[in-house]
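Note that one protein chain is taken out, while the other chains of the complex remain in position.
Moving on, here comes subunit A:
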Amino acid sequence: MCLHQNPSHFEENKEEITHSNLVWNDYRETIRGMVFFDPHVHMTSRTTDDYQAMADAGIVALIEPAFWLGQPRTGVATFKDYFASLVGWERFRSSQFGIKHYCTIGLNSREANNEALAEQVMEILPLYVYKEGVVGVGEIGFDDQTPAEEKYYRAQLELAKEAGLPVQVHTPHRDKKQGTERSMAIALEHGLDPGMVIIDHNNEETVHSVLDQGFWAAFTIYPFTKMGNERMVEVVREYGPERIMVNSAADWGISDPLAVPKTAALMKMKGISDEAIRLVTYQNALDAFAQSGQITESDFEAVKNIDQSLKFNGNTILRGGQQPRIDKDSIFIR
């Protein structure tokens, strides 16, 4: 749901120095000992190399929101399998790298436009939102801001209210300011506590109103189309760390699963306090989504101390008899 790449936009920003220019050796010392929580990352679209790099960079937990897979689904069964994979296989895959995996479950805005299918998806959502480790309803909201999108956004706000779960709201790429305002107004109209709603993909233009109305403001550090992390540093400088969180929204587009640690490094280099960094790259996301009752911080440690036979063996990622880590500098593959 997160990339909407516009080629001309892409070219325009070619000169801009983004966090992509930071390489591991430049910042690993800067963030040594820090831990991170990426509250929005689509691991289904990422490789095992990404998981390893994320674990190495200090990411201890993440949230994978249900989203659009890049093309429309044609039946409810593929939704079912996708939701099942978010609470099943992907969760397991993540655990093997010592990263605690949570998810949010919802009908994304694009596919809300296929009303016949959307009705069927709405029917199966309650089967999944009560599952263990489901920390919210998401990512839901507006894309095109059609009546169908509004209808299912509203229906899912009701579901979240009933289940006592936080809501992760995707804000649109086009007509963003107005779409963000509308998303918040509808949430309030349905009686949701803004403290239970995380408004995602903010920028300098939307953040003020979001914080002002008591919502959580999430920022997606995503090259070219969303926030760059240099801009992010300035936002934290201006607004302070309260109710602000940073995520990568890494997916199948040109994105960066290390966006959160890299942003932390940049903040540190630019003189943001350690406590503010901790809040926006870890604690705030934890506090917001822990309202689901489904996050226990001690699990972040537990998943690292996972049974070795579980961590290293018994799966196609890390086969039995194979070393759990490969030496990437070695030319030999054994």
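Methods note: a contact is a pair of C-beta atoms (placed from the backbone, for glycine too) under 8 Å apart; a residue touches a chain by one contact, two chains touch by 3 or more; residues count from 1.
Methods note: contacts and distances are computed from a predicted model.
Remark: of the listed names "EboA domain-containing protein", "Ferrous iron transport protein B", "Tripartite tricarboxylate transporter permease" or "NADH-quinone oxidoreductase subunit K", the one matching the undisplayed chain in UniProt is "EboA domain-containing protein".
Considering the full assembly, A:K131 is the residue among A:R73, A:K131, A:K176 or A:K304 that touches the omitted chain.
Only one residue from A:P147, A:G191 or A:G293 touches the chain missing from this view: A:G293. Here the missing chain is touched by one residue of A:G70, A:G88 or A:G214, and it is A:G88. Think of the hidden chain as still there; on subunit A it touches residues 80, 84, 87-89, 91-92, 124, 127-128, 130-133, 293-294, 309-310, 312-317, 319-321.
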